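Sharing a structure with you now.
Excluded from the complex is one protein chain; the other protein chains are retained at their positions.
In order of appearance the chains are A and B, and numbering begins at 1 in each one.
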Amino acid sequence: MITEQAWLLAAIPAGMFLLLAFAGRYLPRQGDFLGVAATGTSFVLFFIVLANFLGHREGLGPWVNDIKWSDVGAFHLRMGIYIDPLTIVMFGVVTTVALMVNIFSMGYMKGEPRYFWFFAVLQLFAASMLMLVMADNLLLLYVSWELVGLCSFLLVGFYWEKRSATEAAKKAFVTTRVGDVGLLIGIILLYKATGTFNIQGIIESAKAGEIGHTYLFVSMLLVFLGCMGKSAQVPFHVWLPDAMEGPTPVSALIHAATMVVAGVYLTARLLPVFEVADGTLLVVTIVGLVTALLTGFMALAQTDIKKVLAYSTVGQLGFMFVALGSGHRDAALFHLMTHAFFKALLFLGSGSVIHATHHNQEMGKLGGLWKKMPVTGTTFFVGCLALAGVAPLAGFWSKDEILHGSQKWEGGWVLVLLGFAAIVTAFYTTRLFIRTFMGKPQDEHVYEHTHESGLFMTLPLVFLAVLAAVSGLLIFNGVGEALQFPGGFTEFVFLEEPERYHIDWALAGGSVALAVIGIYSAAWFYWRGSLVRSTRLAEQNPGLYDMLKNKFYFDELYQQGIDRAVLGFSYVVSWFDRYVVNDTGVDGTAQVTGYSGSILKYLQTGRVPNYAMAIALGVLGLAIAGLVLRG
Amino acid sequence: MVPLENYLVLSAIVFCLGVYGVLSRRNAVLILMSVELMLNAVSLNFVAFAAYLDPNRVTGAIFAVFVITVAAAEVGLALAIVIRLFRHRSSANVDEAATLKW
Partner (left out) sequence: MATEVLWWIFAAAIVGTSLGVVASRSIIHAAIFLILSLAGVGALYVILMVEFLALVQFLIYGGAVTVLILLALMLTRMGASGLPEKLTGSQAPFAALASGGLLAVLIGVAVSTHWPGDVDNSPSDIPIETISDQLFKLYGAPFVIASAVLLVALIGAIILARQEEGE
């Protein structure tokens, strides 16, 4: 029963996609309200599923339902649905943000071409993402994985008249593809070792020690490669900032709250297997840590508000991976949830700004907008505080949990580095807010025409702001129990056993301090002296500034490598085609034929005695052959 | 009496002389005569086999009858063609009749 409802959660948006894709352009208002209706239904269904889930007092056992998919010889495949607390959390995140984005888009995308198609693909995306999180086997998960990648491609390239948009869409797809190859190979390797695609089956096999150690290590690293690609971890991070070419609601939904967390979800889902394979968790942690630090630095030098948020997203995903690497699935999921809310809020807020200033995204042209856009400004402020990790907003609690978990690593180096990344986060967040909403307007013309956005856009902002403010409190056991959960968040989503939450006051105080340091230093740079201090700093350290501004030259490096590889390979191929296939194969065959013909023609002497001789010799030959064969 | 092998060797010799004649002679009629030699040798061979190995059904002798028949028919036709050729080119030299060449 729960699984049927869960199935509907994904099926309704999928059906709406088909309707909108084929008939959308003929419907009144191009069917945008239908999109909202579909996501809204999924949102309601989520609560129904949640209630049912909690109502079964036999514990948080998983609900499974599957059907026979294929039965070929010795190969049996069953595909189906698996619902456990992890799935429920993802359901909540995806349906909430999807609904908010759909409503927001009714205001933001008004008047854009292909309006109906936008909503259609949004529904397809929601359906695919929901299917991804409830898949019980890796094949179904991989299919949904690719589907969400496809939706990302379609939506990033929505304004395909712009060359930069199509390039960005291509880049997103190709970069994640590289990771996906690793994922596919990893899945196949796991199948070969365990004989099943079923996730729980694989986990059982791994825990029972049935898989060789090196084999498992390699397979899980390959799977993690897919997660790195999808979640834009270094060195795959290059696609996410470019993906900001897509409309802002897309950035909010896909590239902040849902698709990019698919990597986190998969790692979380397979965490028991990662734990069996020694060393993989260290790799995960390091990748997350490096990403968090590098992207934080890159965000410091960006002037496009969406790009700052993009790098911020990548960095926060890095935080989640550090949590997973430390074995704390609950902390990672908690941060995933809170991050989804406040990052979506921030993106939608920036969308509101962009829409109001008629597509101005550069901070160089913004400034002092708070007075003109009070609702956007206030909600954006809440989002920024949450991102920076200021108590009692949601970001504080989840980031604190991650820092708490990272203490597991010997020597505390992870903790220290993570703390440093937190300071950087607070810094660039504050910089973003101050330069956009406070201070003097940089461009009078832009400032004149700015106005607060309509209701479709501001309502989701308010709703998300409330969530960003209070969702952190879910960690408390009291709050959880009041809502009919067995306890706080960590008692709901756990790996081995539920953990009762206790506040570590020292650590909590420490993280607040980090946030304050970040905020204060940014404020010092940007508020009082407007841009003077920061510009002077940039001029005094040109090398460092260039490195940051050019994102550590990752893109240039990749382009060089690709150029060399592709062009080099193409030389080989074209050489082969020109000389082997054409000259030798085609021309050569013709020439050989002609040449041999010109020689063989002399056999036709036209003289009968010659032909008779040939016959006689033939007979002689046959006779001798017969003689020889006879022995 | 003479053993069978004698007949076989004899017919082999005549046959090969006929082959030599077919391959080396220039005049068409001479080639025809060599063909007659070959057919003759073959008939001898068949009859020898019939006499020594198969006296009940003498298949070889019957074969020889047919060979002779067909040889006669063939000579008639072939000579007609040679005469035609000779009239056309005033010569029965097969080496020169070589227009169907490269």
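Operating definition for what follows: a contact is a pair of C-beta atoms (placed from the backbone, for glycine too) under 8 Å apart; a residue touches a chain by one contact, two chains touch by 3 or more.
Owing to the predicted nature of the structure, the values given are computational and were not obtained by experimental measurement.
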- Provide the residue numbers of chain B that touch the chain removed from this figure. 1-10, 12-21, 23-27, 29-30, 32-34, 36-37, 40, 43-44, 47-48, 50-59, 61-62, 64-66, 68-77, 79-84, 86-87, 91-95
- May I ask you to list the residues on chain A that touch the chain which is not drawn? 609-610, 613, 616-617, 619-620, 623-624, 627
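The definition used in the following text is that only the chains that are shown with their structure count from here on.
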- Message: Rounded to a whole Å, what is the gap between the Cα centroids of chain A and chain B?
- Response: 93
- Interface with chain B, chain A side, in the complex: residues 601-602, 604-609, 612-613, 616
- Note on the structure: Within their complex, chain B touches chain A through residues 19, 22-24, 26, 94-95, 97-102
